[in-house]
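Below is one structure, written out as structure tokens, with a few remarks after it.
A single protein chain has been omitted; all remaining protein chains appear in their positions.
Now for chain A:
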Amino acid sequence: MEDTEDLIELCLLMGKIMQQNGAETYRVEDTMTRIAQSFGRDESQSYVTPTGIMFTISPGAHAKLVRVSARETNLEKVNLANNVSRKIASGELSTQAAYKELRTIETSPTDYSMRMQIIAATLASGFFTIMFQGSWYDFLPACLAGGLGFIALINFIRLFEIKFVAEFVASLLIGFTAFSLFSFGIGKEVDKIVIGSIMPLVPGLLITNAVRDLMAGHLISGLAKGAEAFLTAFAIGAGIAVMFALF
């Protein structure tokens, strides 16, 4: 009996880690079912949404629920969780050992330092400006605006705990930097600078995942992700819009 409880906890933790870090909904469900299968439980059922996961090991047994409150994209954690599920499938790990390993993955710090992520966002902004047919004159202003916006985003998320406010403030800052640099004569096309520098904030993954989930039949997940993407896009757009009105 205790074993069963351990197995349920293991499946839920696996699902939670995957869902929190940006795995697709169908993959989360698939992985949970497969873990149960590799311990000889063929009739498990899972129901995964972006905000919570329900799981029951066999029909008629009690169901357990885990809440997913914050979502981000951390592909390394998805990869590590996937490795654990591979090892379980090949019979290398017991429930307890797998659970312990997942716990370490869940609490492990991120692989890249904050500074490195900021540098990446800075460069990404500049190169996106080039990709959207901006000129190299716009490269540096876009880097500056995008980098500042990203710094604002990660700091304000900690401060407000409401993602959309942080995104709004970050895009305000991006708009302000881009437009004021432009009014000092730095940069050629202010549109391209703004487009490039908001790219690190744009919910591209969410929009695509939302449509994909809808197509795969995960209607609730798709609509929920779509709503989240819409709110983020709206926050960014509103921030830029305020700056448009001011300048």
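The rule is short, and it goes like this: contacts are C-beta pairs under 8 Å (C-beta built on N, C-alpha and C of every residue); 3 or more make two chains touch, one makes a residue touch a chain; residues count from 1.
In the analysis below, contacts and distances are computed from a predicted model.
One chain of the complex is hidden; its UniProt record names it "Threonine/Serine exporter ThrE domain-containing protein", one of "Threonine/Serine exporter ThrE domain-containing protein", "Phosphoribosylformylglycinamidine synthase subunit PurS", "Carbon-monoxide dehydrogenase small subunit" or "Potassium-transporting ATPase ATP-binding subunit".
Touching the chain that is not shown, out of A:Glu24, A:Glu101 or A:Glu167: A:Glu24 (per the contact rule at the top). Checked against the full complex, the one of A:Gln117, A:Asn155 or A:Ser180 touching the unshown chain is A:Gln117.
When the omitted chain is restored, the residue from A:Ser38, A:Asn74 or A:Asn155 that touches it is A:Asn74. Those residues of chain A that touch the chain absent from the view are 22-24, 27, 73-79, 82-83, 86, 110-112, 116-117, 120-121, 123-124, 127-128, 130-132, 191, 194-195, 198-200, 202, 204-205, 207-208, 211-212, 215-216, 233, 236-237, 240-241, 244-245.
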